[in-house]
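Contents: one structure, followed by commentary.
A single protein chain has been removed from this complex, and every other one stays in its place.
Chain IDs A, B and C follow the sequence of writing; residue 1 opens each chain.
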Amino acid sequence: MSWTETDGRLERHFSFANFREAFAFMTRVAFIAEELNHHPEWSNVYGNVTIVLTTHDAGNTVTDLDRAFAKAVDALV
Amino acid sequence: MSWTETDGRLERHFSFANFREAFAFMTRVAFIAEELNHHPEWSNVYGNVTIVLTTHDAGNTVTDLDRAFAKAVDALV
Amino acid sequence: MSWTETDGRLERHFSFANFREAFAFMTRVAFIAEELNHHPEWSNVYGNVTIVLTTHDAGNTVTDLDRAFAKAVDALV
Partner (left out) sequence: MSWTETDGRLERHFSFANFREAFAFMTRVAFIAEELNHHPEWSNVYGNVTIVLTTHDAGNTVTDLDRAFAKAVDALV
């Protein structure tokens, strides 16, 4: 499974064995967010994490910044 | 602002100065989730965190477990 | 490499590619510490993490609790 682009949003769902593994992943993603100074709309339930990327300053479209974020996350998993 | 209960869900919104503070708060909440072995449906955008609590095993109603979770989170802020 | 036991302490060193990966590992270990209600003496420099386990209440000896902790950490890596 990979990122899907719809309505100016890049979205991907991730599944982990449990909450701890999901949260450890989120910690790694948090560092990416701070590095790029670009922050996801994301949610978590137990082992599931959904990340949505869009650039508000570009009228809620998917920009190179969102693509760089997605690529960095993909490198983690 | 406090928790609101609607449709079998207990929900509260939290605002922080920035993403880092929001994520540090989430780390503290993650420990509560593991302690209670009860996990929130939660989402984050920059400094905003929304926590939704419900007990699936009780037919998606608000139980004492959700209330204990909410109380533990309130003790953090 | 594995755990070494010396002077009533169980110790293991871990190396990661960078600080972020080391810290994500520490987050996972932190959940173990809270689960067991047993806390390591640990240190980190960049990608290196050293964990030392001992049971103060047992006169600073290595107990089953330390061994359970070590085993749980080993399951992560």
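Convention: a residue touches a chain if its C-beta (ideal position, glycine included) is under 8 Å from a C-beta of that chain, and two chains touch if they have at least 3 such contacts.
Just so it is clear, the structure is predicted and the values come from calculations on it, not from any experiment.
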{"item": "Neighbouring shown chains of the undisplayed chain, as defined at the top", "value": "A, B, C"}
{"item": "Residue of B:3, B:23 or B:69 touching the missing chain in the full complex", "value": "B:23"}
{"item": "Residues in subunit B touching the chain absent from view", "value": "20-21, 23-25, 27-28, 31"}
{"item": "On subunit C, residues whose C-beta touches the chain left out of the figure", "value": "19-20, 23, 26-27, 30, 33-34, 39-46"}
{"item": "Subunit A, residues in touch with the chain not shown (by the definition above)", "value": "27, 30-31, 34-35"}
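Everything that follows uses one rule, which is that only the chains that are shown with their structure count from here on.
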{"item": "Centroid distance [mean C-alpha coordinates] between subunit B and subunit A, Å", "value": "21"}
{"item": "Residues of subunit C engaged with two or more neighbouring chains", "value": "27, 31"}
